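Quick one: the structure is below, questions incoming.
Yeah, one chain of the complex is gone here, protein chain that is, but the others are all in their spots.
Chain nomenclature is as follows: A, B, C, D and E, assigned in order of appearance, with residue numbering initiated at 1 for each chain independently.
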Amino acid sequence: MSQPFGHLDERGAARMVDVTGKEPTRREATATALVRCSPEVVTALRDDAVPKGDVLAVARIAGVAAAKRTPDLLPLAHVIGVHGVEIVPVVTDEGVAIRATVRAVDRTGVEMEALTAASVAALAVVDMVKGLDRTTSIADVRLLAKSGGRSGEWVRDD
Amino acid sequence: MSQPFGHLDERGAARMVDVTGKEPTRREATATALVRCSPEVVTALRDDAVPKGDVLAVARIAGVAAAKRTPDLLPLAHVIGVHGVEIVPVVTDEGVAIRATVRAVDRTGVEMEALTAASVAALAVVDMVKGLDRTTSIADVRLLAKSGGRSGEWVRDD
Amino acid sequence: MSQPFGHLDERGAARMVDVTGKEPTRREATATALVRCSPEVVTALRDDAVPKGDVLAVARIAGVAAAKRTPDLLPLAHVIGVHGVEIVPVVTDEGVAIRATVRAVDRTGVEMEALTAASVAALAVVDMVKGLDRTTSIADVRLLAKSGGRSGEWVRDD
Amino acid sequence: MSQPFGHLDERGAARMVDVTGKEPTRREATATALVRCSPEVVTALRDDAVPKGDVLAVARIAGVAAAKRTPDLLPLAHVIGVHGVEIVPVVTDEGVAIRATVRAVDRTGVEMEALTAASVAALAVVDMVKGLDRTTSIADVRLLAKSGGRSGEWVRDD
Amino acid sequence: MSQPFGHLDERGAARMVDVTGKEPTRREATATALVRCSPEVVTALRDDAVPKGDVLAVARIAGVAAAKRTPDLLPLAHVIGVHGVEIVPVVTDEGVAIRATVRAVDRTGVEMEALTAASVAALAVVDMVKGLDRTTSIADVRLLAKSGGRSGEWVRDD
Partner (left out) sequence: MSQPFGHLDERGAARMVDVTGKEPTRREATATALVRCSPEVVTALRDDAVPKGDVLAVARIAGVAAAKRTPDLLPLAHVIGVHGVEIVPVVTDEGVAIRATVRAVDRTGVEMEALTAASVAALAVVDMVKGLDRTTSIADVRLLAKSGGRSGEWVRDD
């Protein structure tokens, strides 16, 4: 094979950013998501009356597992350690509010792990209640705070 | 081991619903998601100037792959065939609108596959642009339409 | 490449048995496992006082998810649909008894899916309580009953 | 989204324990499992006459692979490096005895990796011989020894 | 969200082709690969003297497992049943010749499953012998024959 890679213009080509030059430090990120539910679904959640089972337990566990699968889901995400995950789902009048916190000591931040955990926990809620109301939707998946790494502490201010 | 399962009250316990009594039929579901981006990110997207690479290509492929991983992500989702997936990401003034359509011939609907595909495509966009703006968020992950199965055609009307 | 495959003696070589000649039929299998726990752990389980969280919810969900991952774990297992899973963990004086039932309409039985689900649910229990007692062990992972397929109904009689 | 997470009582909620405060050290754990086989299956194993192929080779490889999939199978297990695995299956008069040793340099012990490796190697044996005897069962999956970490050396004494 | 998908030109955008209109039929495909090894490696293979262990057993099992992971590896591949796999690795004077045959009853061909199985079996061989010779390479991964589906029988003629 001759040298086809010589004059290559790969502008715009996706790549996993090289982080081998970074030092591992303690990282933490918190993301939230909101599953918007109808009043009937909220009542069923509060009465523990969802036929498919314990919605919040499934959401918690799906969220923790999803944090670990982030590099499988996001093509350009790094393979890093995942050293602590907490998923807190809360039933509110609007539906289920989810907060996901991920912690790791590694070369890159865990923002995507937290956002993925919150998203998948929210999807798990939708999966549990869609038999009751198929309009159930997910709103406001977003980063709430992060710490660690070069850019240090950050808290969302909107 | 004696019979510990006799007097069991498993109300509320999560289970994968038995669909062996259903016939395989053609199913289709379409979900949407919106990645809210700042004007600067929208400009970078329009100028193909996102440093991590081709955002829409990554979103499309991440979405297709995620549709196939739905039973891995959602604890109670069935293992079914996935027989067609189309992810359409569009840059708008607000950010990136994503439409995911999933098709299968199987015993259960593909709504969760479409919602998962839309969510993960959206997360992939966030992953690509978060270096430009870490407030980028996901809004409005929801089912747009479905067809097939006992409940037949349905189109969201809000 | 010449024909190196001509005179091959592959006796003993592992292969995935060809089941393309079989018709899909409804299959069901039930397996059990017993996690042997110390009296202290049994008390903690009954008092909902295990620091890592709700043991039975985690066991149920890990078991359902594992049934779906059987072809990933067992090299020669077929990729089949998984159309219903129920994991019932019960705290007894001896520890946690687990019963896993898997159902599918497909070309091959789901005995390994049921055994894998019971095993992984048991491992999940061990993972939750090992901080309290690292001698916690798993006993008696075995098939209890199966139905469907050429060999029809079978119930263990020991 | 207002602050729904304020007054939360999450007692009993499953979480992945935060180990970011721990230092990586060399960890090792050994677990065993016993696949109980009928005399006919033991004879077939000794004669290399199991129709599905080389049982011990499949058990070894399934066990090594399973050690690596522990965080996928156990919801609360950490993502850690896996830096050495040895699976030793031995045919005895009772069936197949399996010993799994896992080694890693990381923030948490590898007990669950060793137990998972032993369990899945045992399941792989069952999968290979179940066509000969469907009563084949798994007994005594348990930790034999561990070293490394805060609690140091430990060897089972029963 | 208004209708951003109206005037879309998605020419060139990757999608999983919709096969829901196809009937499931019996499919078979055979692919081959050649791992080119130095004479020293061939001797070690013939003498069963590769330090990492039984190369052909690992190649067989890695190949079978890879056939099942094709939809995870190839973004646009369909999720289908995998109903029979046979991997035949043979040591020749040139290295290790691998033949992979995959069978399924489904809506789409299994050519990519056979090619993936052959490639990964070849990679597993390289992994086992690279400590002996890191120039070991893979040549000639290609489809040998297929049957089933609309295009029927086909055998490579070069």
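In the analysis below, a contact is a pair of C-beta atoms (placed from the backbone, for glycine too) under 8 Å apart; a residue touches a chain by one contact, two chains touch by 3 or more.
Computed from a predicted structure; not experimentally measured.
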Touching the absent chain when the full complex is considered, from D:41, D:57, D:126 or D:143: D:57
Residue numbers in chain B that touch the chain omitted from display: 54, 57-58, 61-62, 65
Those residues of chain E which, in the complete complex, touch the missing chain: 11-15, 17, 48, 52-54, 57-58, 61-62, 65-66, 69, 72-77, 111-112, 115-116, 119-120, 122-124, 126-128, 130, 134-143, 146, 154, 156, 158
Residues of chain A (touch criterion as defined above) contacting the omitted chain: 1-2, 4-5, 8, 10, 13-20, 71-72, 75-76, 78-81, 106-108
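Definition applied: only the chains that are shown with their structure count from here on.
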Any chain that touches chain D and chain B: A, C, E
Duplicate of the A-D contact set - from A-B, B-C or D-E, the pair where over half of the pairs recur: B-C
Per-residue overlap in chain A, given as positions that touch at least 2 other chains: 54, 57-58, 61-62, 65, 69, 140
